[in-house]
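Handing you this structure, nothing more for now.
Of the protein chains in this complex, all but one are displayed in their positions.
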């Protein structure tokens, strides 16, 4: 029995945390937040050089051949650091092509996705919350028509993996005809989303798309849960640090038992949930029977708990916590993204109930 | 606008509180709790002499001609005092006969119910939670057959008002043939319940039963809400008093902010809900359009909140709160009765939703 | 118990309705926006009838009516129904004027009360400081008497309305050697001078309801002080005898509940209207229990206040009730919103796909947190309820220094 991460994995997380502290302090994060595109090419290059964006791709395509647990630990650290940019959609696009693509498709795309030279993304959501493969409605043959919503960084993607009717997946290249991309004003300006309209757009099916799209969804749920966990850790740390510096009535507010208990409650809501995303990530590669349900439970539980922790963090900061200037808002909004993207907790709880045979 | 009780009503409540403190201190309440029947004839006589058991019956039958709000204020005070005995079923039986009975039936029963010389009760619940008039299944003509559950003090009642198919009400007299009464081991030993089996038992219909049984149910909901509110007040008072006497670390525990805030939260959950049962009681007599829904909301909300307050009270008392010896258990169990009798909060919330046209 | 206002009051309501019917909108013209002069005239006429400036003595332009919570409620109801303007809203009429009437010099009342109640001048409040939130009396902004003027230096925060205020009423430490609470004076300051630097404080929602105000060698005449030197803390705590609005908070909760009910009816999940989801129905009905309880609590307070009786502990719970309800509603809203929870509420200026009507609920989701912190944090409210309501002792951490 070894329910723990390895020293290498810890080292990787330390490296990312250090990288984020150096390259993306919150002053810089705010610049990206305010920027037009929400994309920082230098930061992306740094992440790519650390090997973060192709970790899970096969060696032969320039990846590190690692597992979803490794990718999830990266996501956790990026969540902690508040990393802006297209990481989520990018790694999912790579995963989709690796799992469902032909050799030729892999040859074409994976090497440049592994290095981050090309950015990929996934178009899953539809109008009215149709995130799940069985809910996708876009008909696709050699061309594709219809609307996908909430597509991360579609405007800078070289390739979009699009979920289509029957749960299949197709590839659309940048510059393909009939593609119109409109930004959606998303709450988390560190992770931009677009609406993408296709009109007779040339596309190419991933041969195993229908068989693998559920796996891509599960991986996405794990990564969102991991990011949420990292965000929650950051929020707890910020709140504890604030309680240690803010003075009222002649003492730092950490001296008030009510404050201490609120902070303890936040930690108790968060810390035990770490194993949920660890297990779901582990199950993805090693316990496939359970991986779908574990991913749903992890995403529902962690993103929900962390949203509450974000609210508690605002309260722990008092008035200042409600301001734009206070960093809590950055992770508050990140938490809203993690909670809503790919479906709210209640959606995945009901899925878990069904999968549990209830 | 006068949303308050009158001086007379306050005086009545003070009188009952004093009466309970004198005649039924918790030492005595425990004796009744442990007794075979759960009925204390002396206490009942005292309540009757105060005019509590026929308050709502017409003057001409020896009642005080007062309203449901007055009866609810009595119920609140009895809940605070933890009064054991058949009050609830008794006043509902009187109300049912007054609302739905023929002149002859009123003449027969109301005078002795008003003085408390005869005890009445109501048989509403059935197997599987059929508390509502539209759920009643017992067929009744000149005789009655079937089983009613959770009938308060059936064994000492001179008359039982029984809810039957079609939402009607019938009277069964003590000693009628084919009646079998079996005690149910109820959690609240201050308010005993029985299972009553009728087999070709002679009965007499209340002419307006089907028209009035919903009103009887609504009055019952109001009285349960009022009793729950009184119970909650007692639990908060006990918890505050305990915090002022229990010492730990050299100070009374009221000095710990966590304790103070827990007590404040209990008070905040309770106190505002007072208006819910006031309004529901007021509406019963004066705003009939709203009275059904107001009664459902009041019972659901107050009985639910007070159940949580009872749990919080145990925690506020620490280890001792979990013992038989500690008085908290008496009101904890009273709260369980108030919550479950006539349907749990979720049942009445769904009813409120339907009545709201949701 | 009587939920109507009673005959005398219903007659008063009729009288108010008649007045409004005759006077608002000006000239009976509903399609035109009234001029400032017309609004002024209307307010003067309403004052003459005793409907506005009710707590203001006649000598300062008021109608000098005895406090009457129920007349106040009726006026709010009827003016709201007719969309007629009441007394100019704001902290000047709400807080400064009653304080001046109670503690001010005659010349101060003459100079400031009439234009404030007419809405000609606006005020902001300089109480909180970055280091002094719940522990307000620890404030550090200093005032020194130099010749005939106070010279003030420091920083205030959470100052709403500072951007268009003409004056600030301000707590300033003028007696640095006196004990904490006894070293504070209550000064009036002209905002329109060099050294007054107002900076809007942007919220996480994107809006700016509050400001920071930096005071650098700001000056005010020696006699623009209310009460004596060092009495500022007491002056600021003066019990305000104006008509309370006991049901205002509850009315907002009710309105919020109507909103969430509408949201549940107008949104869907998995193709089914959310209002048909049993778990949503349960949550709505549970929230309604709290909302109605809050509403009836307002009626109770109004009744007691109208009789000049103490409403008791219930009065200390208003803010916490509002905050709790707002939290519950906001959380339910986020569940109802589904994907719309991804949307940014902060701006509608940039071009974006699919602006959603429901986007305002995202603001509400965040704003419900602002409510908690604006009215003093929930912890402070719990302290008040525990200490003043339940008779529990003060915080020991606070005791150590207070």
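By letter and in written order, the chains are A, B and C; residue numbering begins at 1 in each of them.
In this section, a residue touches a chain if its C-beta (ideal position, glycine included) is under 8 Å from a C-beta of that chain, and two chains touch if they have at least 3 such contacts.
For clarity, every value in this text was computed on a predicted model and none was experimentally measured.
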Query: Which chains here would be touched by the one that got left out?
result: A, B, C
Statement: Among A:231, A:273 or A:313, contact with the omitted chain is made only by A:273
- request: Determine which one of B:7, B:103, B:289 or B:325 touches the chain that has been left out.
  value: B:325
- prompt: Per the definition of touch given earlier, which of B:11, B:184 or B:241 contacts the omitted chain?
  reply: B:184
- line: In the whole complex, of A:142, A:177 or A:265, the residue touching the missing chain would be A:265
Message: Suppose we count only contacts with the excluded chain; which residues of subunit B make the list?
response: 125, 128-129, 149-150, 182-189, 193-195, 247-251, 255-259, 307, 311, 314-315, 318-319, 321-326, 328-329, 332-333, 336-337, 339-341, 343-347
Field: Residues belonging to subunit C that touch the chain removed from view
entry: 277-279, 282, 396-397, 400
- request: Could you list which residues of subunit A touch the chain missing from the display?
  value: 1-6, 69, 240, 243-244, 251, 254-255, 257, 260-261, 263-265, 267-268, 271-276, 278-279, 282, 286-287, 294, 297, 300-301, 304, 345-346, 349-350, 352-353, 356, 358
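Quick note on the criterion: only the chains that are shown with their structure count from here on.
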Task: State, to the nearest whole Å, the distance from the C-alpha centre of subunit B to the C-alpha centre of subunit C.
output: 42
Task: Provide the C-alpha centroid distance between subunit A and subunit B, rounded to the nearest whole angstrom.
output: 54
Query: What residues in subunit C touch two or more of the other chains?
result: 379, 382, 395, 397
Task: Would you please write down the residue numbers of subunit B that are in contact with two or more other chains?
output: 257, 261
